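Removed from the display is one protein chain of the complex; every other protein chain stays in position.
Note that the chains take the letters A and B in the order they are written out, and that residue 1 is the start of every chain.
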Amino acid sequence: MTVLVSTAFGIALVPLVWLLWTVVGRGIGRLDPYFLLHSMRGVFGGMDAGGIYHAIIGTVWVTVGAAVISVPVGILAAIYLVEYGAGGRLARAVTFFVDVMTGIPSIVAGLFAYALFSLFLGPGAHFGAIGAVALSVLMIPVVVRSTEEMLKLVPNELREAAYALGVPKWLTVIKVVLRTAIAGITTGVMLAVSRVVGETAPLLLTVGVIDSINFNPFEGRMMTLPVYVYRQFTAGLVPCNNPNVTCIPTINYDRAWAAALTLILIVMILNLVARLVSRLFAPKIRS
Amino acid sequence: MDAWRSGFQSANSGVTVNYDGIGSGDGRKQFLSGAVQYAGSDAYLTDDEIAQAKTTCQNGDVVELPVYISPIAIAFNLKGVDSLNLDGPTVAKIFDGKITKWDDPAIAKLNDGVKLPSTAITPVHRSDDSGTTQNFTQWVKANAGDAWPYEPSQTFPVKGGQSAQGTPGVAQTLQGGEGTIGYIDSSQVGKLGSAKIKVGDAFVAHSPEAAAAAVAKSDVVSGRATSDIAIDINRTLTDSSTYPLVLVSYDIGCTTYADANTAALVKGFFSYVVSDAGQQAAASAAGSAPLSSDLAAKAQAAVDAIKLG
């Protein structure tokens, strides 16, 4: 039996190792400062050029936008659930629907944001903020859940000690409860960010595609890293018809792999930092 | 498209022309709603859409320029065979799944002396809606007679079979399997084999020149504004210098813009695209056919109709 269980484990490791091996092996060659610091403006065909700078900018803007929406809403909602709502009917409904909301398919979130903005701006609006709204639909429930868990870990004695000193409840929540749980909350937020940073489908619908650098999340399309990977994949092999021009047939795939590697690195770093934060700054409240 | 933007941007620094390769449907929708200043499309606007465009165009006319003529190749991946002769009915039966082996008598009859293996045929079509599919199905419909019971459409009408997204996706799928056949922009053929199609009594290979000739010998849709050069491609040409399985892409804009700057930019970009330099840039980057001089002159006249201010 031990053999069977261990085999299951071994089988599960195969795709992970295989995938990481491929991504690193095929992506590392092109991943250099040039690639990170140049956009795709003016790049076409099999040119040995082009990079992901514009996609990094877009990903940063859209993700930060999503975080700006999700973090306050998520944390406040968690505070409501733990400190105010406890057991009430509304709180039970919120808890239940937060759970349900974690299961919303990402493309549905994209359709929602698309529909929401087409109400105000007419069909076909594409800019960064719409993508941020779509991602926040996916991110809010994750933030709520993790924050809720963390707030529940804060022992009641701390709250009661604060009340006994005459500290009003809102200050207690902010200064005592949140401060105690802040490391855990930070970890939760970072994990939530690492989850949405790789979302592709909703951004494809809402943020669109562009070759140049765009710093303005409220006007014009933006490129994002996951969409970039997808675009380069769909661009496919380049038939090098003209022998006079330097042309790399697999250039699009090369860029896709390198961008995929970048994306995985970003996600991994976010994960690692999140775990470090929770390990280093966690309050020693449970044995 | 990319080659043009690149060329235009390097000639006009400080200008960014963005083209979101989202697809013709969305582009046209956005153009009609005024969200974008110009659109590229693989099909000309319908009469309904032209009526809608009146508001976007401040009651001016629509400018439609044929800017990109690309032969559609019937490409295949079959060991030891680079070229085949195919006629309309055979192509129709292959893509309809009626002919399933490469050594089928219908194919052998057209290809004397070619050693055909008994490999199974895997037809590959576009999974997304596209102008390429539209033009391909138009050609098959016009040339196959009863063998092709479907109407031309942006969506490939036959159910089942391999498919992939975009011409590069189809090209990759073709290369990924043995015995595959599909229709792709000729610029993407690369190492794949490609078919000569029957035109009149001859079999014609795809080439930019033959494609341009086919467009030149077709008629402009009548009853439209002079700035609107929509071409009704004649799929049943019999002249063996033409290759009527061809796709024409249009750039769509307005003669009147509210903003003089926009007008100047669109005009500048369009002029560049239909100019010799622009057409050559596309030809060398994408293997498209340059406009015939006659058509280029007409297009330039249409661009001149854009009013500045």
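Note that contacts are C-beta pairs under 8 Å (C-beta built on N, C-alpha and C of every residue); 3 or more make two chains touch, one makes a residue touch a chain.
Quick note on the criterion: contacts and distances are computed from a predicted model.
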*Name of the absent chain as recorded in UniProt (options "Cytochrome ubiquinol oxidase subunit I", "Phosphate transport system permease protein", "Pyruvate formate-lyase-activating enzyme" or "Membrane protein, putative")*: "Phosphate transport system permease protein"
*Quick one: say which of B:N59, B:S83, B:T155 or B:Q280 touches the chain that got left out.*
B:T155
_Considering the complete complex, identify which of B:D104, B:D128, B:E209 or B:D304 is in touch with the unshown chain._
B:D128
*By the contact definition given up top, give the residues of chain B that touch the hidden chain.*
22-26, 29, 120, 122, 124, 127-130, 151, 153-155, 157, 159-165, 173, 176-180
_On chain A, where is the contact patch with the chain that was removed from view?_
1-2, 4-9, 11-13, 15-16, 18-19, 22-23, 72-77, 79-81, 83-87, 90-91, 93-94, 96-109, 111-112, 115-116, 118-119, 123, 137, 140-141, 144, 149, 152-153, 155-157, 160, 168-171, 173-174, 194-195, 197-201, 204-205, 226, 229-230, 233, 253, 256-257, 260, 263-264, 267-268, 271, 286
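Simple rule for what comes next: only the chains that are shown with their structure count from here on.
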*Taking each chain's centre as its mean C-alpha position, how far apart are chain A and chain B in Å?*
38
*Residues of chain B that touch chain A when the two form their complex*: 2-3, 5-6, 9-10, 16, 18, 20-22, 26, 29-30, 33, 35-36, 165-169, 171-172, 175, 187-191, 284-287
*Residue ranges of chain A touching chain B (in the complex, touch as defined)*: 41-45, 122-126, 208-212, 220-221, 234-237, 239-242, 245, 249, 252
